[in-house]
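Heads up, one of the protein chains got dropped from this complex, but the rest are sitting where they should.
All chains are identified by letter, namely A and B, in their written order; residue positions are counted from 1 within each chain.
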Amino acid sequence: MRGQGRSKGRAARVIVACIAMLAVTACQRETRYFEPPTKAVTPPPVRLSQIQPGAIATNTQLAQKYDENAYALSEGQRLFRWYNCNGCHANGGGDKGPALMDKIWIYGSEPAQIYSTIVEGRPNGMPSFGGHIPENEVWELVAYVRSLSGLVSDTAAPNRSDTMQVKKPESNTEPQKPLVAAPSGASERP
Amino acid sequence: MSSAAGSSWARFGFSRRAQRALREQADAVVSRGEVVLDGAGFGSKAALALEHTWQDKRGIIGWLETNDHKRIGKRFVVTAFLFFCAAGILSAIMRTQLAFPDNDIVGPDLYDQLFTMHGTTMMFVFAVPIMQGMGVYLVPLMVGTRNTAFPRMTACAYWLYLLGGLTLWIGFALNTGADAGWFAYVPLAGPDYGVGKRADVWNNLINLTEAMGLMVAVDLATVILKMRAPGMSLRRMPIFAWSILVTSVMIIFAMPSVMLAANLAQFDRTFGTHFFNPAEGGDVLVWQHLFWFFGHPEVYFIFIPGLGFISTIIPTFARRPLFGHTAIVLSMIATGFLAFGLWVHHMFATNLPEVGKSFFTAMSFMIAIPTAVQIFCWIATLWTGRIHLRVPLLFVLAFFVIFVLGGVTGIMVGAVPFDLQVHDTYFVVAHLHYVLFGGAVFPLFAAFYYWFPKFTGRMLDERLGRWQFWLFFIGFNVTFFPMHLLGLDGMPRRIYTYGAETGWGTLNLLATIGTAIIAVSVVIFIVNFVRSLAKGTLAGDNPWGAPTLEWATHSPPPAFNFVAVPVVASREPLWAREADEPTHVTGLSAQTREGLVTTVLDALPDVRYSYPSPTIWPVVAAVTVVIWLFWSNITPSGMWYGLIPPAIAFTLWYWPTRKETAEQLLLQRRP
Partner (left out) sequence: MIGGMHDVQVPAGAQAHAIAGVWHWLLPICTFVFVALVIAMLVALWRAPWIRESVAPDLSSLRQSEPEIARAVWAAVIVSTLLLLVLLAVSVFTDRALAQLPLENALHVELTGYQWWWEARYDDPDASRIFTTANELHVPVGRPVIVTLVGADVIHSFWVPSLHGKKDLIPGRTQTISFRADRPGTYRGTCAEYCGYQHAHMVLYVVADAPNDYEQWAQRQRAPAHAPATAEEQRGRDLFLRRSCAMCHAIDGTPAQGQHAPNLTHVASRMTIGAGTLENTASRRAAWILDPQQFKPGANMPAENIPPDELAAINAYLGSLE
């Protein structure tokens, strides 16, 4: 009888743990951040080099939130069209601008690196959007750009938009593991 | 209250020692290998054997495995009532938010989930299941048989329903509650604007509750058509059974429409299809057509059993047979048909052709006529009867006031020009609550008070019942009547707040006060229920002196319902019984679960039917189906891999056991 009670207690604990995990992931995914969380957070420094000593320092807290937040990813999907990113990058396949849905990241695939790219601009045509797009919207775009190559949470990635069919929805995209940069800083280029 | 072994014997007054002795006698009878047939007389050998054959195993396994329609029916009713209370609490929160202009108790995101959860729960998880649950409990008793036709299917349906409701509410607790309205219009619930997994939870709920509805509908329709007591021709069938039959046939035609719509929307979300994407040739309006083709009949799934309740309760408390029985039956059938021709009246503001819309106005008006026929017949019955005013009749009388008011506002909104003004305003909120409360909730409470003695063997308290009734009636009108005026004053639906300059504050505050009164009345009912369950007056077989067959057996009925299959010769078998009429037939086995199948029109005995035994597989199958649905939401491949467990479960469900095969052979060898 005692053994039964113990195993019943254990089973109950496992179930509670599962529900707690589910609660955390679901709450994270489904929270709507109307008030931007970046209001009080200082943005990461603008970095002009891709290499850093040690591990890449990113604004990990924020990036993680948005990578797994369905609302932010959906907003990013909307802003990508609104701010005409698809004018140069098409819907991820690239045109005048490089493709965003492949493994090649010229300026890095970490959220802070994409953030820098958008805010600073890049040679050969990428405008500098710093000051023109509010900061939390840049983070939403960052998360969406990462979802184009399947680097965000599966369940939070946006579904297809109500436009003409151009590609598989981001939620069905196979993850494209980014190619790691060579020690000199230049990533593999075609 | 459960039908664990010995409980019905407890109600016969046997002590524990006597029950044990009886149980041993029953085991001895069966193990001696005697062929025992059913027959009249509780306490007889036949009754003991039947009790032994029909009782469920004890403990949690027996509770999970049961396919006794009474236990399953009670489960449906209790579960649905709990969801009713939960959705009612949500509406109280909404009304608190709307009580004052520019209130900030609840923000827009949570408010959107509140009204969606309220509507979805009330329509899919409370109203239809509770009516079906009452049917599952009452119909076999009323038509004089031992169980429903496909008891394992109904058991599975309950678990699908419970899991569906739970997943919806667990989603709500995890901030993933549906938030696109109970009707989930695309594109708002579509892949682009339906952010996150909320709409997926809603789509899953639809699949689960509609599968439940279809399963129960098929089961009940079969019982009613093929398993009635001998002599109960269709002309002699009670009106409640007719109402369940009409409802079941309607469900079979209508529910696939909404399942289809929800699954197309789910494919849009999961696989990226374009059913509702105008940019790729899809059509947003198709959702509305598919949804409302189901949605309008759905309100009749809720309303027609309510009509059945009323037609059963009025004769009992007017002490005379119902006037215009045939007219009422035909009216119910006509309502069932016409209900399928009304759906566009939910779409009058769209760009469908105007002449077409007028057609639906005409149909919406036309459906009032059969309902009017029934109301006139009921009033005629009361007019020429002798009134025994008890709480069930009080609730039925409230129907006349509330439903008719809702019905006439329904005529108003059925007219296209007027609907263009009040569609999607609080006028419609008032209308729908008047018809749903008046046509379903009040008759449902009447049914609770009427059949509680049969379900439990005890009476609900009359005084508390009257208090509940008057508070409920007054609270309901204080809440919903002002909403007519709000709608006419321009207040749209589904807004989480409004400005003070609109002038809507006073009436909203009044409506909120009414909600508090309703809440008090529901609490009184719960108190009444709990107290009466423990120490209400003992009821006896037929406390109301009612005419239908369910009152011919004990309260609560034993597991096997009737010791011998009754024979009927009139519409009111317990009232109009001639001295030389046969009252029952015997000859079914008491050692195996057997029932009698009769012909459709005249209920002549036809075939002996072996009921399936209780088994755990319906529960398992339901769980595997739910896992399959959620897996397919997370990843497309889940759609295929997730099918394997249900396939195994359903196969093992049907696999015959050695005991069953032996029983079948035994029955064929000896007549």
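Here is the rule we use: a residue touches a chain if its C-beta (ideal position, glycine included) is under 8 Å from a C-beta of that chain, and two chains touch if they have at least 3 such contacts.
Computed from a predicted model, the values in this text were never measured in an experiment.
Participant: Can you list the shown chains that the absent chain is in touch with?
Facilitator: So, spelled out: the chain left out of view touches A, B.
Participant: Out of B:E462, B:D489 or B:D606, which touches the unshown chain?
Facilitator: B:D489
Participant: Of the residues B:A21, B:L82, B:A173 or B:A500, which one touches the chain left out of the display?
Facilitator: B:A500
Participant: Hey, which of B:I93, B:V401, B:I634 or B:L667 is the one touching the hidden chain?
Facilitator: Residue touching the chain left out of view: B:V401.
Participant: For the chain not shown, which residue from B:L90, B:A318, B:A552 or B:L629 touches it across the whole complex?
Facilitator: In the complete complex, the chain left out is touched by residue B:A318.
Participant: Based on the whole complex, identify which of B:A21, B:L420, B:V523 or B:V607 touches the chain you can't see.
Facilitator: B:L420
Participant: What chain A residues would touch the chain not displayed?
Facilitator: 32, 34-36, 39, 78, 82-83, 131-137, 162
Participant: Can you name the residues of chain B that touch the chain not displayed here?
Facilitator: Contact residues on chain B toward the absent chain are 107-109, 112, 180-181, 185, 187-188, 192-193, 278-279, 282-285, 315, 318-321, 323-324, 327, 349-351, 354, 357-358, 361-362, 365-366, 368-369, 372-373, 375-377, 379-380, 382-389, 397, 400-401, 404-405, 408-409, 411-412, 414-425, 487-490, 492-502, 544-545, 547, 570, 572, 575-576.
The definition used in the following text is that only the chains that are shown with their structure count from here on.
Participant: Report the inter-chain centroid distance for chain A and chain B in whole angstrom, where each centroid is the mean of the CA atoms.
Facilitator: Roughly 47 Å separates the two chain centres.
Participant: Show which residues of chain A lie in contact with chain B when the two form their complex.
Facilitator: Spelled out, the residues of chain A in touch with chain B are 22-23, 26-27, 29-32, 34, 70-71, 74, 77, 154-156, 158-165, 168-169, 171-172.
Participant: Inside the complex, what are the residues of chain B that reach chain A?
Facilitator: For chain B paired with chain A, touching residues are 107, 109, 171, 173-176, 187, 190-198, 268-272, 274, 277-280, 634-636.
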